[in-house]
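Data first, discussion second: the structure below is written as structure tokens.
One chain of protein is taken out of this complex; the other chains stay put.
Labels run A, B and C following the written order; every chain starts at residue 1.
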Amino acid sequence: MLKTDKLEYNIEKIRGDFPILHRQVHNKPFVYFDNAATTHKPLEVIERMDRVYRETNSNIHRGVHYLSDVTTREFESARETVRGFINARNDHEIIFTSGTTAGINLAAFSFGERYVGENDEIVVSALEHHANIVPWQMLCERKRAKLRVIPMDDHGELDIEEYKEMLNDRTRLVAVTHVANSIGTVNPVKKITGIAHEHGIPVLIDGAQAVQHGSVDVQDLDADMYVFSGHKMYGPTGIGVFYGKENILEEIPPYQTGGEMVDQVTFEKTTFNQLPLKFEAGTPNYTGAIGLAAAIDYLVETGLDKIAAHEKDLLDYAAGRFAQIDGLKVFGAAREKISVISFVLEDIHPYDAGMVIDKFGIAVRTGTHCAQPVMDRFGIRGTIRASMAMYNTREEVDRLCEAIGKVKEMFG
Amino acid sequence: MLKTDKLEYNIEKIRGDFPILHRQVHNKPFVYFDNAATTHKPLEVIERMDRVYRETNSNIHRGVHYLSDVTTREFESARETVRGFINARNDHEIIFTSGTTAGINLAAFSFGERYVGENDEIVVSALEHHANIVPWQMLCERKRAKLRVIPMDDHGELDIEEYKEMLNDRTRLVAVTHVANSIGTVNPVKKITGIAHEHGIPVLIDGAQAVQHGSVDVQDLDADMYVFSGHKMYGPTGIGVFYGKENILEEIPPYQTGGEMVDQVTFEKTTFNQLPLKFEAGTPNYTGAIGLAAAIDYLVETGLDKIAAHEKDLLDYAAGRFAQIDGLKVFGAAREKISVISFVLEDIHPYDAGMVIDKFGIAVRTGTHCAQPVMDRFGIRGTIRASMAMYNTREEVDRLCEAIGKVKEMFG
Amino acid sequence: MDMEKVQEEIVEEFGLFDDWMDKYNHLIELSRSLPVIDEKYKKPEFLIEGCQSRVWLNAAMEDGRVVYTADSDAVITKGIIALLIRVLSGRTPDEILENDLWFIDRIGLKENLSPTRSNGLISMIKQMKLYALAYKAKNQKTGRNGESG
Partner (left out) sequence: MDMEKVQEEIVEEFGLFDDWMDKYNHLIELSRSLPVIDEKYKKPEFLIEGCQSRVWLNAAMEDGRVVYTADSDAVITKGIIALLIRVLSGRTPDEILENDLWFIDRIGLKENLSPTRSNGLISMIKQMKLYALAYKAKNQKTGRNGESG
């Protein structure tokens, strides 16, 4: 156990670590509730990347010179940090990508080329972000395969019985989100994976909204593939992770090709390098990977359990306050739910609401949240979404409620 | 004309802008001649990205809140900066990618899906980096198309007559590098494009080694597609540019799919967004794009012509000094050549040489430089490559010569 | 009143309000004055792309002048279109095409009213001008204003 585990969750210290939280917006103290879109960065991350550029920058792997070696080591050590973070078995199962979307596209292409043919089926859920729908649709179109969708109920929970019915000997892959970005449902991914495995079907989990809110253990989940983004977990933009079990990564063909990931190149034939290089074509975003490792260090030092507890308290508090607001309707009432409240105000367009809330210096997101099918399911065109992070406070929730009051006053 | 054009090239000021140049390596002042692998970053770039994370960070496009708007504007203004830099006709012809390799893979997939079929031909040159070979090989394998290679002569110049012969009514695309990273040849890309266009064949140019060394005008070159990386032009890692003419971008299908690049998503059907979003799936590396724009501003302010003149002086000086070293053989003697000297020392393995040169605090690269076919063409297994940038000096060339002297003494 | 005058009037109106809440309230007020599009035109063909809220726009030619009707599901957006219509509706195609909408910047519509989706605003104006252009072309074809295509 970490030594900090015994300390209180020091919210003031944590807020002090994030420079941007101390600015003003529209002459009001800034309140940021758009964390599901992207999170802010602690000083550790900002300064770590700054240091790369000022002191050690060099391209990695093939250089014999000193700084190339230093940067290679830091990049590979970032890989080891990620491995430890999600408890993967091997470093070479960690592939750096530019983000979740890139990771899912990698999977859809490489896994698809190897395993998916005509009339085969891919299963996704009704709770997916577009990033975990469209690449599979494109694959199905290319291969004439079928996309099947696990339905959800009115609470925003997936129907596991339906899911069981859906699996058959044409099912090649199940791709589900760990946490739904639109309404916060935490899916029972371990159960979902277990059921798929009974049929020998591999599972990809979209962890974009999960890794920043609690510990994830890919071996415990027995996930075959797991993807996430750096920028949503307090790390930099332009970096993400694709985890794949070794046997899958060995089996599937590379996705992007180019320098570094090849072994031998002639115009007649090219052979590919070993894992993880096989999947990392071109110069990787090594600065981003090093920054991501700094973010992970920060999360681990703070303690993911403590973060989860703090965020749960915030969510409960916000739910309680929202329940008292007339005409406010929350979408998503799953028993397991994380950090996101998606709501509408009766007869008020989310866009109108968002524009007024913004004037209070408060950032929320409005619209479909790249999850149009979820909106369709609820028969709405969009919501106002407040998504919380480790640095948010109850006072900020109060300020949001105040702004909502004003919205109602203006448009009610 | 820029006002700075009248000033001298102030190398001391320029070196002052790059913090890393002032460090020591192995207790010696650091000399960096590995610029073709990656370049260092001026303060403007480092501080610009730092500012994003400290002051304005937010995910772009779909937010109604203030900082989302600020970041969206900065991201789109970075796109406009890139457009101006390569003189593209429209902003929406500029697609942000994670680097050159990603850009070429985009082209190989999207152009390939639309235009390449069985027995069609793709033409590349003998001077390509692996990034501009392997994606086309993979495409050819998938589509049963053929890869043709423009040969080069002993000077490292492409054989334009052979190239003309090679084009036929099965040729779908010509993909050539603007500048060869391995030996510095500047290809006559305008001529190559003109010849292809006589046959109605589009041309993709790999500008990874060109944009940092002189002005590039995609309209003047009449390039159909042009790709480059931020990290090789004094910008950050994890960002690059894919330029495509509007009509091509409209015609070809998207590559990666996911959030932001879609218009409507249902499980039955997805329609795609307009350019450039159609090609920018997921959260783009907006910090990287803003950093890249800062790098471009820095290059433009310094003056690309002046940089080119400075680098030419360095190259000539180095060539002159190298000519006096017994047993040193330079590969690549093209009439048009940029910033790279690739050489071997008689009977000495490049790796041995590189290790000793490193001890002098000097960074050079050794090996095949991701251009194995170039090495094969010359019948060698690798070279020592010194690649120069805007901040290098004649004194640094002298120090390299001194180190080479020591190498010869030790292994001779 | 010519277009310049109307724009000046709007700038003056907005100048009365110190803070943004008041400006928003004014837009909400204005939204009620929007000449509402006929229900039968509330179809995808009349929807403007690039807006976070849905905007439908139609135009008709009356006595050589373009008359716009519109609607939106968001109130503030409606207020904005009402402003655009106040300036542009009932003008000749040439007036619409040649005049600059400088009032937008002056009342801070672009920067302050619709933070991210000034895209939406641009799309609306573009669509309004497209209608004007279409009617102008039609007029020219039928020879009504004497110029040749």
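The rule is short, and it goes like this: a contact is a pair of C-beta atoms (placed from the backbone, for glycine too) under 8 Å apart; a residue touches a chain by one contact, two chains touch by 3 or more.
Please read these numbers as outputs of a predicted model, since none were measured by experiment.
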{"item": "Which of B:E47, B:D352 or B:D376 contacts the chain that the document leaves out", "value": "B:D352"}
{"item": "Option from A:I14, A:A36, A:V64 or A:V262 whose C-beta touches the chain left out", "value": "A:V64"}
{"item": "Contact residue for the chain not shown (choose from B:R15, B:R321 or B:K406)", "value": "B:K406"}
{"item": "Touch residues of subunit B, complete complex, unshown partner", "value": "26, 348-349, 351-352, 355-356, 358-359, 366-367, 381, 406, 410-411"}
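In this section, only the chains that are shown with their structure count from here on.
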{"item": "Reference subunit C; chain at largest CA-centroid distance", "value": "B"}
{"item": "Between subunit A and subunit C, centroid-to-centroid distance (C-alpha), Å", "value": "40"}
{"item": "Interchain centroid distance [CA atoms averaged], subunit B/subunit C, Å", "value": "45"}
{"item": "Contacts with two or more other chains, residues of subunit B listed in rising order", "value": "62-66, 68"}
{"item": "Multi-chain contact sites of subunit C, meaning residues that touch two or more partners", "value": "52, 114-115"}
